[in-house]
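Notes follow once the structure below has been shown.
Removed from the display is one protein chain of the complex; every other protein chain stays in position.
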Amino acid sequence: MDSVIQRNFDVAVIGAGPAGIAAAVAAAESGARVALLDDNPAPGGQIWRGGAKSSHHSQAGHWLDRLSNSSVSVLAGTRVFYAHNGALEAESDDSLWQILYGKLILATGARELFLPFPGWTLPNVVGAGGIQAMVKSGLPINGKRVVLAGTGPLLLAVAAYLSEHGANVLCICEQASFSQLCAFAPALAAFPSKLIEAAQLRFRSRRAPYIMNAWPVAAFGKERLQSVQVSENQRCREIECDYLACGFHLVPNLELARALDCRVTNGFVEVNEFQETSQPGIYCAGEPTGIGGLEPAIVEGRIAGYAASGNLNSAKQLLATRVRYKKVVNAMKKAFALRPELATLAKSDTLLCRCEDISFEDARKHASWRAAKLHSRCGMGPCQGRVCGAAAEFLFGWTIDSSRPPIFPVRCSSLAASSLPSSPAQRHGGSQ
Amino acid sequence: MLETLTVRVNGSPVNVPAGSTVAVAVLLSTGACRTSVSGQPRAPLCGMGTCFECRVEINGRQHRRSCQVVCEADMEIKAHG
Partner (left out) sequence: MTRKPDVLIVGAGIVGAACAFELANAGLRVAVVEERFTAAGATGASMGHVVVMDDSEAQFSLTHYSQTLWEELHGELPPSVGFERCGTIWVAADEEEMAEVRRKCAYYRERRVHAEILDPQALQQAEPHLRVPLAGGLLVDGDSVVYPPAAASYLLERAVASGASLHIGKAVMTLANGSARLADGTTLSAGVLINAAGKFSPKLTPGIQVKPRKGHLVITDRYPGTVRHQLVELGYLKSAHSLTSDSVAFNIQPRKTGQLLIGSSRQSDVEHDDVESAILSRMLHRAFEYLPAIASYSGIRIWTGFRPASPDKLPLIGLWPEDQTLYIATGHEGLGITTSLATGKLICAQILGQPAAIPAEPYLPSRQFVTEAHA
């Protein structure tokens, strides 16, 4: 049977992306004993996956160095499956970790929103962030033909990255229209560094045609992807390619926050100016509080780390910066809002739930996510609704609002050794 | 760093750069990690441990998310794709 490891920390940070790293470093540099947990093999999250050398951002090197030079205990390959009332439970390859914490910082990041369309389950139809993660994990992309589709600056970033690694990016299909993007331009003008960044990304991906008003309609192939049908200005054309990488916005990973009864409003975790959630002693930073990318994540992580370790002075100094970043985030949301046609791509026999192979039609006939899960079994697979649930929210307007342990599948032996609480009151140490 | 190592996917040796994930080794070998409930071949979608399409058996343990496991020399990987 697995070993059970018990440790105490002042601050436990869950998620070792930029927000989590910044939070852990800030807390450790303020004198706290800090643990940083992540289920990937190494810190970095998505944006800094693979470490400093594989990231274009100079900050990656800076922060990863600061992390390794700090006193933070980094627990990589360790998957948190529940947390409550000062204790968290996590599983690694051969152990169960039971960690007692004084304060908890959730930096669980975001995942891609996948919108179903015919053929989306073919091998080599991947996420935009996904293909970048895979290339960073060793996938050879040199000479491969890639169609990028979706929305937002992430497409440019991925296109730039892939191009530099030798991929033949055939086109970048942006679903937003030109006029929609123009509305964004004035807001962006207030942040010249953002404009410069966008221009740099475009330059680095310049060989790939950037097409607006375009989105994928269907993917074709036998054992794997062979071609993609794209709608461009109301006309369809078929493009032969090796990979289709789709990025339709990011969905915050809220499962742990919900399981801890942190208040979630409009799909994001509510936090005060010090990144503290509605549950005292539980903080949240980065994408789960609002999709904003790298800069807000780092600032929020630092604020949370300082606040959780009692270093309010340092936290206060960063508040103004954070406010500015939030305004950029809001403008971006409007510029890249998803067009309604994207909700109509799936045919009735297109799969919605990939874990259980449940069709769009079989899921849709139910009135709520809960009924759909029970009756169609959509969302009852190992991904626990992370893919189909997010899609269902966009497609049907359902609310996926509950979260129960384990928030990831784990070994039954880990479930047996864990100490989940006995009552809602015990979940929060008696305070509600 | 051009270090490579060898793992076995469904019994066949596969050479990968050191630091590659098991998902990559499987993609280079069979092209698919698993077969879905209705018989479709599936490969990684999200690349970050949330979609569960990359599940394979590694050294006897089933349903491991291969995109989050780094290859080690002589790993026995079974992909039912």
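As written, the chains take the letters A and B, and residue 1 is the first residue of each chain.
To be clear about the criterion, contacts are C-beta pairs under 8 Å (C-beta built on N, C-alpha and C of every residue); 3 or more make two chains touch, one makes a residue touch a chain.
Worth saying up front: this structure is predicted, and the values here are computed from it rather than measured.
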item	value
Left-out chain, listing which of the shown chains it touches	A, B
Missing-partner contacts on chain A, residue numbers	1, 356, 366-368, 370-371, 374-375, 380-382, 384, 404-406, 409-424, 427
Hidden partner chain, residues of chain B it touches	37, 55, 61-63
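One rule holds in what follows: only the chains that are shown with their structure count from here on.
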item	value
Between chain B and chain A, distance of the C-alpha-averaged centres to the nearest whole Å	22
Partner chain B, residues of chain A touching it in the complex	39-41, 46, 50, 77, 111-112, 114, 121, 123-127, 129-134, 137-140, 223-224, 253, 354-357, 381-383, 386-387, 409
Chain B to chain A touching residues, read off their complex	16-17, 19-21, 23-24, 27-28, 31-32, 36-38, 40-53, 55, 63, 67-70, 81
